[in-house]
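First the structure, then my questions, so here it is.
With one protein chain withheld, the remaining protein chains of the complex are depicted in position.
Then we have chain A:
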Amino acid sequence: MVINRGGYRALAYRLLFMLLAHSALGEESPGAGKLVFSNGDAAAHVASDVTMRVQGMHAEVVVEQEFHNTSQRWLNATYVYPLAEDSVVYRLTMQIGQRVIEGEIKEKEEARKIYQQAKAAGKKATLLEQQRPNLFRQQIANIGPGESIKIAIRYNQQVLYDSGEFRLRLPMTLTPRYIPGVTRKELVPEARLSSGSAGWALATDQVWDAATITPPQKHATAGQLLNPVTLDLQLNAGMELASVTSSTHKLDISVPEQGAAGERSIRFAQGQVSMDRDFELTWLPVASSAPIAAQFMDQWRGDRYAQIMLMPPREITPTQALPRELLLVLDTSGSMAGQSIEQARASAQLALEQLGPQDRFNVIFFDSHTRSVFPTAVSALPENIAKAASAVSAMRAQGGTEMHDALSRAFAHEAGEQHLQQIVFVTDGSVGNEAALLKLIHRRLAGARLFTVAIGSAPNRYFMRRAAEFGRGTFTEIANAGQVQERMRSLLSKLRKPVVANIEIDWPQPVEVFPRKVPDLYWGEPLLMTVKLAPWPSRSDQRIVIRGESSGAAWVRELVLPEPAQSPGDVDVPILARRFGREQVAFLEDEAIRLDARDQARAKILPVALEYQLMSRFTSLVAVDKTPTKPDSIPSAEHALVNAMPAGSTMQAVGYPQTATNLYWHFLLGCLAALGLWLLNRKEVTCA
């Protein structure tokens, strides 16, 4: 009988089939399980009502969140959510049925201790902690089956005035943060949370608190509201209005009957919407009533607190602008996938179009890797621009967000004496290592200017605004495709030249002012200062003098300080005092980043936060119910509330497969049996 090679192979395969069929019998242990999605469980949900009162340059915001436990178990809920990056968070109340419990500002560790004790005792309690200036983590302990708890957070937010338009942005969700660095096993216990549900990322050597800034997220599905929110906004602009619009939401805007000019009542047209994109409202004064200067003054414990806004000259005489070296840094990471990358592409094309023949430029793309179109900056010749434009139109979103390398690459460009170096940084800012990046900008900026362009439905505005401040440039935001043209044009006109430079101000002494060093003002930007003045008004000198250089000539303005508003008493901290405290904390945080001393900043920041009763990195809000409601015998489960994915993003989440067998376990048990056998056997030998 002749068996050819193929015949042997067939025989061998048949043997293999038999073996496999046989061994498959003993295998189906639970360890070999299947795909498990962790997202299906919606044991609790949250509905929010936002009430905003906008008065001049300030918005007083109350966010009321109703947490409802739809499960049959007792729950501890963890909710990580964004608030405005410049928000002064100062009040929290917890409402259980008809009872309202007032929260208190406490030192962080103390607040944690209070919360933990209440949680362990079965009391209802809430703890609100600041993870980033624009990202907060809230825990609620012991929500009974079917119960609801209402949490109200009150904060104050600054209205932005830019290019003749007033703007207010209310963050609703976050873009999943990219966590750079290496996860190490030894870091895991160190970063373990004191309590609550952990996020989807574990600590890395660069972002040790990754677990607190990465809440679960899912895409809102059509026809179903995810984290529904309502809006009740009363706008009192204080001037006649030409238009009130939102490019992010459809609004229902009405003019109150007995209201003054500039008053509006605003709601979402649909009533309730999903929290899947930031809300942006803009209003434009009629040309004749556009403000040139504004001053506000409060008095608290004898001190005067002021906020002063001043517009630079609107018309500037065109002077010989320096030719520039434009470095476009474009984020092509995975979080930009969807509409964001298209907005970035359109923005970059616009920037390339307006380069002049005397300019130089380069384009840098980054995700997990950084690459540039040209090895160094090149002249803005048509063929070079065409090459860069085709690279921009070919860019796709994928990979990580390694900004450090990208910014380093940009800073490594050496601009000559005759060129002004401008870096335009287009990204959603969705990273967890903000402080390290700001430090890099501070160290490497030298003579360059960094202009940030925030892209997408929910960018990390804290990082983008701070980066522009550290980079001595400006901040621009683009929420959707419709804004690209207008906002980029305004940025590009800013890029030409600061309108006012080298600003100095004569204040009545003693005084504390933020920002400490007045930045150069670009076109359309107001000068905004928050000030604390001497306890006793020095009657002789109630005016301040502002000097600067504009178009090569001296620019001088005088302002007369107003009388402080009558304070209702010293118990409540007036808003301008809180704003001053907040600016001081922000200054100290920035200072700590510059000096690389973030861990030592506590001694300076804590007293300020406690004096003005503010949330900060070192102070938290905690509220505790008096009587325990959960019986000791019943345990409560940890539950993480889900945030919506930003609208327009195409990132997807997948569950993790079960990827281990009990190989080692079987082997170990076999070894134990072998050991037992050997022991028995040995005994027998000695006995024999």
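Keep this in mind: a contact is a pair of C-beta atoms (placed from the backbone, for glycine too) under 8 Å apart; a residue touches a chain by one contact, two chains touch by 3 or more; residues count from 1.
To be clear about the criterion, contacts and distances are computed from a predicted model.
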item: Chain excluded from display, named as in UniProt, from "Na(+)-translocating NADH-quinone reductase subunit A", "ABC transporter ATP-binding protein", "Glycine--tRNA ligase alpha subunit" or "Class GN sortase"; value: "Class GN sortase"
item: Chain not shown: contacting residue from A:Gly56, A:Gly164 or A:Gly399; value: A:Gly399
item: Which of A:Ala269, A:Val286, A:Ala597 or A:Ala673 contacts the chain that the document leaves out; value: A:Ala673
item: Of A:Ala44, A:Val373 or A:Leu495, the one touching the omitted chain in the full complex; value: A:Val373
item: Where the missing chain touches chain A, by residue; value: 13, 16-17, 19-21, 23-24, 26-39, 176, 179, 182-183, 185, 188, 197-202, 204, 214, 216-217, 334-335, 337, 367-369, 371-375, 387-388, 390-391, 394-400, 640, 650-670, 673-674, 676-677, 680-681, 683-684, 687
